[in-house]
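Of the protein chains in this complex, all but one are displayed in their positions.
And now, chain A:
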Amino acid sequence: MPPIVSVRDLTKTYKGGFTALSGVTLDIEEGEIIALLGPNGAGKTTLISTICGITMPSGGVVEVGGHDVVRDWRRARDLIGLVPQEIALEPFSTVWNNVRFTRGLYDRPRDDAHLERLLRDLSLWEKRDAKVMELSGGMKRRVLIAKALSHGPRVLFLDEPTAGVDVELRRDMWRVVARLREEGVTIILTTHYIEEAEAIADRIGVISKGRIMLVERTADLMARLGRKELRIELTEPVAEIPEGLRREGLARTDDGGALVYTYDTHASRTGITALLADLQAAGLQLADLSTSASSLEDIFVGLVKEDTV
């Protein structure tokens, strides 16, 4: 099956001379959820804006559903819904009219049932007759999402949808995302909440300085780069790691009350068994053991750091 979104050697240089994208190539499969991670100014928003038609590409080709976004823009844009990063809504109009307006822009016939379901899903139904300016920030963000879904897009772009929103909205949003996934809608999101990308995305792309650093299946990425930490709480603090225990990856906490062992989950030998045996030999009493996986955040910070060095 051809990719629903295909980006080839996309470059974008703004009039001021700033190059936001320098050769991005990315294929997005229909029905997948892909998360784009990257520091501020990496080019995430420019990439989304260029696919959606808000900015014009300087070079390269972008196709959505097989339609070139520059030459066949009408058909390409027809498939897309966009939730922008910044809240931008007509303040004097009601929630209902705001959402209906967007549906109209996409030349869809009036469908009150669809809009009602959308507003109910996003807990906006009670507020349908309220003016947008009377809503809280979180509610406005819900309206943005409702607008983006008003015409039933096949591809949904969420540009940092959870930046500064409360837990409840995030839960509602992911519920909507889950339903859209069942309907086969492709979702592209950018986020700073890396756990979130880890939790909901099928694939993760990392962007830095206008380049895609990597795109990989979330599980593969976690596995490939995933490291775990074993934390060993001691009954008696130690002043330093005993001679016979010292090895790579083992460190003492500042207060000496615990030892932290970092290991690779995919190495042929993790070294845990040996460590535990040596602990016993050294005569240390264990109070507790816990393990934690290093988050995508660590991976991401590592990648971007390597790039900047």
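Odds and ends about this structure:
We take it that a contact is a pair of C-beta atoms (placed from the backbone, for glycine too) under 8 Å apart; a residue touches a chain by one contact, two chains touch by 3 or more; residues count from 1.
Just so it is clear, contacts and distances are computed from a predicted model.
Looking at the choices "Cytochrome bc1 complex cytochrome b subunit", "Transport permease protein", "3-oxoacyl-[acyl-carrier-protein] synthase II" or "Glycerol acyltransferase", the name in the UniProt record of the chain not drawn here is "Transport permease protein".
Taking the complete complex into account, A:Asp78 is the one of A:Glu30, A:Asp78, A:Asp202 or A:Glu216 that touches the chain left out. Residue A:Cys52 is the one among A:Leu10, A:Leu26, A:Cys52 or A:Leu115 that touches the chain missing from this view. Residues 14-15, 52-56, 73-75, 77-78, 80, 82, 84, 86-93, 97, 100-109, 147 are the ones on chain A that touch the missing chain.
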